[in-house]
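Let me begin by handing over the structure; questions about it come next.
Every protein chain of the complex appears in place save one, which is left out.
Note that the chains take the letters A and B in the order they are written out, and that residue 1 is the start of every chain.
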Amino acid sequence: MVKIREPENNVKLPLSRPIIGVAGKTGMWRTMRPIVNSEKCTACFQCEVYCPVNVIRVEPKLGVTIDYDYCKGCGICEDICPRGAIVMVPETGE
Amino acid sequence: MSRSQAKSPLPYSARDVVLPGDASCHGCPIPMALKVFSAVFGEKMILVIPACCTSVIVGTYPGQSLKASIIHVPFASAAAVASGVAQALKMRGISDVQVIAWAGDGGTADIGMATVSGAAERNEDIFYIMYDNEAYMNTGIQRSSSTPKGAWTTTTPVVGKSENKKDVAKILIAHNVPYVATASVGYPHDLYNKLQRAKNIRGFKYIQIHAPCPTGWRFDPKYTVRIAKLAVETGYWVLYEYYDGKLVISGPSRPLIDPSKRKSIEEYLKLQGRFRIITPEIINSINEYIESNWNWIKKYLY
Partner (left out) sequence: MARRVALTGNYAIAYAVKLAKPDVIAAYPITPQSPIVEKLAEMIESGELKASIIRVESEHSALAACFGAAVAGARVFTATSSQGLLYMHEVVHWASRARIPMVMAVVSRTINTPWNIWPDHSDFVDQRDAGWIMAYAMDNQEALDLTLQAFKISEEPSVYLPVMVGIEGFVLSHTAMPVEIPEEKLVEEWLGERTQPYVVDGLEPKGLGPLTPPEDTEDMFYGIQLAMENSKKVIKSVDSEYGKLFGREYGGLISCYYCSDAKYVAIAMGSWTGDLIEAVNTLREEGYPVGVIRVRFYRPFPREDLWEVLRGIKGVFVFDRAISFGAWGPIFTDLVAGLVQYTSKLPTIVNIVAGIAGVHVTAEDFRDMLLSLINRVEIGLEHGYFDWIRVRR
């Protein structure tokens, strides 16, 4: 019912494709960094559900991992963790 | 429960669609809401996005931070474009893709009001989502009809907004569409359940998602979820659904029919810098507004 044919002559079209880090390495935005205390963590998944940049992963065997390349350091994970297992510390840039 | 037995409360598809590294401010509620949608629909959604924060959060050409489909549209036209997309997919026999108009409060309650009303009246088979950060945030925190009374905005910088918040959900209930709901980024599971119910309904489905904005409401980005919860816990933002001609209050809001169960509104207001200019008269007025809202709900329930 509809045929898709690219325009002739290499025309640039206003189309975008999915990409991680479209605004760059947003980890550079951080002034504070979340640190997870695996002793206190019960893997309740709240941090993964709420993280606005979707960089927290809770895996049953491995616990909580955070992709620091993109974590903006907003601190929501610290604020909502029911066990206080995440703490924001100053970002030193290491 | 031990860590090794833990099960994700949301499907794993929520991991693959909202991609890290977008352009949103620290603590932005918008990607939180998008994650819930991706948990229900995965990639199979077309977001029709007018001018608003989301249209820039997803980043610049040639990339986008969502592994789903997006159509960027003129400010007032989200519901109209979504109507056209839905009809085209129907004519082409494509039935497993959700068409979702995704707009802010400005694009819905103000410039888009006629368009939303038209699509609702025609009962177009689309989702219309108004994420409510209570001002024109993308252009620099100007007042919209959804800004609450007393709030500082850049166009109400000294006196604060004089009018109460326009209640768009009530307007859509008056249109008698098959599904209307309020939700909050503070309660993602509630939103998830609402989407699961709504996705099986054919016709116009409206959900208004309360979305506290750290940049515009002037609070520390870590408090986005806390403030979203306080909005509900004070009875200021009521979570409910309207379908089959009846109003159903959602779990977190249900106990708050009883005013004594609501937290005091000051707890909610004091965390937000935009209410620093507020006076006791305005706080009274806000409490009256909360009470009258609940009275309307109670009338509708019984």
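Keep this in mind: a contact is a pair of C-beta atoms (placed from the backbone, for glycine too) under 8 Å apart; a residue touches a chain by one contact, two chains touch by 3 or more.
Computed from a predicted structure; not experimentally measured.
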Using the definition of touch stated at the top, determine which of B:A14, B:C28, B:C52 or B:A82 touches the missing chain. B:A82
For the chain left off this view, which of B:S24, B:T115 or B:T224 is in contact with it? B:T115
In the full complex, which of B:V36, B:C52 or B:A68 touches the chain missing from this view? B:A68
Chain not shown: contacting residue from B:T60, B:T154 or B:T279: B:T60
Hey, which chain B residues sit against the chain that's not shown? 43-46, 48, 55-56, 58-64, 66-74, 76-77, 79-85, 87-92, 94, 97-98, 114-115, 117-118, 121-122, 124
Tell me where the left-out chain touches chain A, residue by residue. 1-9, 11-18
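Methods note: only the chains that are shown with their structure count from here on.
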Chain A to chain B, mean C-alpha position gap in Å, rounds to 22
Provide the residue numbers of chain B that touch chain A in the complex, in ascending order. 1, 3-10, 14-15, 18-24, 26-32, 35, 58-68, 70, 91-92, 188, 214, 220-226
Contact set on chain A toward chain B in their complex: 1-2, 14-26, 29, 41-45, 48-50, 52-55, 57-58, 60-61, 63, 67, 69-70, 72-76, 78-80, 88
